[in-house]
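One structure, as structure tokens, below. Some questions next.
All protein chains but one are shown at their positions in the complex.
We just call them A and B in the order they show up, numbering each chain from 1.
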Amino acid sequence: MSTIEAAAENAHDAHGHDHDHPSFLAHHFDTPEQQFDSGKLGIWLFLVTEILFFSGMFCAYAIFRMLRPDVFEGCSQFLNTKLGAINTGVLLFSSLTMAWAVRCSQTRQNKGLVAMLASTLSCAMIFLGVKAIEYSHKWEMGLLPAGLFTFDQNNPHPETDTHYLFYICLPFMFLLAGVVLWLIISLVRGNEFHVKCAKPLTVVAICFFVGIGLGMILESGDSSHSEEEGLEEEVMMAEAVELGNESVLQKISRDDTNSGAKSELIARARQSDTAGTSIVQEGQIISGAIVSVEEDVMTKRQAGVFFSIYYCMTGVHAIHILFGIGFLVWLLVRAVREDFNPQYFGPVDYVGLYWHLVDLIWIYLFPLLYLIR
Amino acid sequence: MSAGSIPSGNQIKDPGYPTSSENYLTNSKGALSWLLTLDHKRIGVMYLIGVMTAFFGAGLLALLIRLHLFRPEGAVFSGPEANNWYNQVFTLHGAIMVFLFIIPSIPAALGNFLVPVMLGAKDVAFPRLNLSSFYLWVAGALFFIAALLASRLDTGWTFYTPYSTTTDTSVILATSGAFILGFSSIFTGLNFIVTINTMRPPGMTWFRMPLFLWATYATSIIQVLATPVLGITLLLLIAEKVMHIGIFDPEFNGDPVTFQHFFWFYSHPAVYIMILPAFGVISDLISVHSHKRIFGYRFIAYSSIAIALLGFLVWGHHMFTSGMGPLTTIIFSALTFTVSVPSAIKVFNWLATMYKGSISLTTPMCFAISFIFLFTIGGLTGLHLGTLATDMHLHDTYFVVAHFHYVMVGGTLVAFLGALFHWWPKMFGKMYNETGGRISALVIFLGFNLTFLPQFVLGSRGMPRRYATYDPEFQTLHQVSTYGTLLLGVGLLISLVVLLRSLYKGERAPANPWGGATLEWQCTSPPPFYNFDRPPLVGDPYDFSDIFWDSENERYVTIEPDRKIAPVEQPEPVHAEGNH
Partner (left out) sequence: MFANLTSSMFVLGDYTSSDYAWFPENASTFATDNDWLFAVISIVCVLFFVPIAGALFYFAYKYQKPKGTPAESNTAHNTPLELAWSIGPSFFLVGMFIFGAKAYLDHRTVPDGANDIGLQAFSWGWTFNYGGGMYNPELHILLDEPTKLSMRSTDVIHSVFVPAFRAKKDVVPGRYNYMWFKPTVASEKVSDEVLQQAIDATEAAGGSWDFDRWQFTQDGYRFFDLFCTEYCGKNHSNMQTVVVVHETLEDLNAWIDQYSKRDPKMDPAKYGQTLYENRGCKGCHSLDGSKVVGPSFNQSYGNQRPFADGSGLVADENYLRESILYPKAKIVAGYKPVMPSYKGQLSDDDVYSLVEFLKTVSMYNKDAADENSAGVDPEDQGDEEEKAEAPAE
């Protein structure tokens, strides 16, 4: 590597460009503006390729939804709208902080820049935490891509020895441990730069578990435990009313991820308190309709393909979030190093654009997958 | 003025020869200075070595294919696994040629070397990205080698489902390789687009760009827009293979034809990734060696862009027999015919450029003439395939094989060789043996025609492609084709020997051995590592009026009246205007 740098320096010396070349300006550019324009055009082109990359999956989605609208409606019930919504909110907020970070870099507010980047990163981590809850839950239920699909609606929660959530969390635990260790070591050594980097990153790493916690609370009903217990009792009561003729709605609602079905059931239970037994018949009529769809839908050939598309789209999106996290960490370190100034803020801008795109794709994914009903 | 005379009283402009500390080949030493270089020229040379190696390997596989087909029952492979061997050989031949050779040949290897120099820039816009593209290419190649070593590949380079999802061979390794190569291609394209858009020096307006740059620009657009779709398709294919996601698998309600749509949405434009740079090369070669202004510059430039855009609309013509609706099929046929127009325009323009020129039959010119001949055949036989009724008979027969080899080999490979001979003195600073070069061009031309002309007849007689064994009535033509391959191989070997020999025994090349007017001829051969001392003075790339033959020193020189000397200080805002 040294030879190249030497060569580059050599180039400057030999041609007298170094006198007007600031350190951030690459030797083959003439002006900072030219460098910025190149980067900007480059990142926009890259975003175009990203959109085309996702467009393949959107096409697959469109084709299958056109062919099998019932499958998509039936299966999207298994996606927890609340988790999706909170993730949408988190990402939107992160877009705001990212835009703010770009502003900070343009106005030489370094502290603000670091804070904003750290908030963006934290949001990304919360997003992943919530996603981890969603994924692990579906894996436990066997709601997997077509080839691995094992979901059985009579037994939606099979006993498994695999703790998917634990395995997903494992790398993040190591990450957290590593960052904390880094923080401690740099605190002990008194290396200010390292402390400045490690501090926000520790917060960021913790945020993944905040996301996990948030996801757990949300997916297990509304908010508190006592309420949930009460809810379960009500569900039991409703079942008892039906005298063993269990409605599918109840089956679905027993699945914790189905907040929608559950809330409908609560509503019905409350209604039945006031209106007596009429609700049961109504429920049966509705359940009959759902049963026919259910029997068609919840098979490998049908629901499996929906979940294939779900995992492909959200999975590739999550990979993009991971890459974004990588870029943001790099920016954070550079921001701590105070690399950016009003003449040179390109990297923050470019990563910002990338981040907005990733958010935007989620904004499309959320209604397309979660809000079909 | 008489031939060879230099008008007196003017200043001769010639950069002379580079010193070894300036020469990009020698200015820093050691393997690392090459492997970690950010210099676009060195990256270009590394690409060149890479793609030539891939070409050599895939060429040997082609030879095996042809030798096997010497007899109806198969001459090379025997035993119960004979057909499997043949299938693996033709698959690897196709996959390596397409993904590792043709797509990166002109755009990545020559493009990397030439784009910044022709443009008058110091480097591409993102040198680190450029190096990473090269290493992505290497990684992709390693994946293909891994596939070869694991359980090989027998799906055909098109990876059609459901065969590719059910076979035992290393489809995952190979598709991962192609996926990575796709990103290499995207990054190269992105780099060139940004370079051409933002790095043009003062005076280099869009219509002063050499046509090679126009072609590269059009190619880059396709690379950036089409390749991501291939990426996601291959990713879905891998997911299909690993988890049975069912999108392409009829067993899970999927549709294999969807895969074909996705695949050809990339792979048809990819055909233009392969041929467009060749158009650019030939435009430059014809003009320089005819010492005459290119005829219809704007038509050629616009037709490149037109081809790039129309190329996105015709993918369905690979699937005329796969069961699309009749209306869709007819629309795709109509669109297919529209693409042939811009290609025809170029052929006529090249001929018009040669008319009343001052032609030097140098090796690159021989290749260029051979290109026009072969590409015209390739293009015209495309009409038989674009016409629906005849395609019902010819689809997936040897007629198709012959057609695309005329375009890919007779077109791209011949143009690549022509370009290599044309810019070889610039790249390595050595002149090769002109007679040897011309002989190789002739042998390649003859060998190529002998190989692939019979295949048109084979196809129209009904010989299906990808057959390891065939009916005896096809034997004679297959044998002619095999002899042709041997001749073609000899021609290619002669080329290789001529070029390699020049590195050791060749004479030192002057800055401008052919009399070109584009910017790369204004710097020394080989160029200095910084390309240009200061932003070069950009003139018309096809104006040969002030270039004269200096018979004393066997070189072309640019003659300029004194008043035309460039001002040392360039006005500041000029290059910003260049963006318009």
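Assume a contact is a pair of C-beta atoms (placed from the backbone, for glycine too) under 8 Å apart; a residue touches a chain by one contact, two chains touch by 3 or more.
What you see is a predicted model; the values in this text were computed from it and never measured.
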TODO: Give the labels of the shown chains that the missing chain contacts, considering the complete complex.
DONE: B
- [ ] With the full complex in mind, choose from B:Glu22, B:Asp154 or B:Glu240 the residue touching the hidden chain.
- [x] B:Asp154
Open item on the list: One chain is left out of this view; which of B:Thr321, B:Thr435 or B:Asn553 touches it in the full complex?
Closed with: B:Thr321
Task: Given B:Ile145, B:Ile172 or B:Ile345, the one touching the chain that is not displayed - done: B:Ile345
Open item on the list: To test your reading of the contact rule: which positions on chain B touch the chain that is missing from view?
Closed with: 1, 3-5, 80, 83-84, 87, 154-156, 160, 162-163, 166-168, 250, 253-257, 290-299, 321-323, 326, 329-330, 333-334, 337-338, 340-341, 344-345, 347-349, 351-352, 354-361, 365, 369, 372-373, 376-377, 380-381, 383-384, 386-393, 395-397, 454, 457, 460-462, 464-473, 476-477, 479-480, 483, 515, 542, 544-545, 548-549, 551
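FYI, only the chains that are shown with their structure count from here on.
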Open item on the list: Quick check: how many Å separate the C-alpha centres of chain A and chain B?
Closed with: 42
Task: Residues of chain A defined as touching chain B within the complex - done: 1, 3-4, 6-8, 10-11, 14-15, 26-30, 33-34, 37-38, 41-42, 45-46, 48-50, 52-57, 59-60, 63-64, 67-68, 144-148, 300-302, 304-305, 308-309, 311-312, 316
TODO: Would you pull the chain B residues touching chain A in the complex into a rising list?
DONE: 27-30, 32-33, 36-39, 121-127, 129, 186, 190-191, 193-195, 197-199, 224-229, 231-233, 235-236, 239, 243-247, 249, 251-255, 258, 262, 529-530, 533-534, 575-576, 579
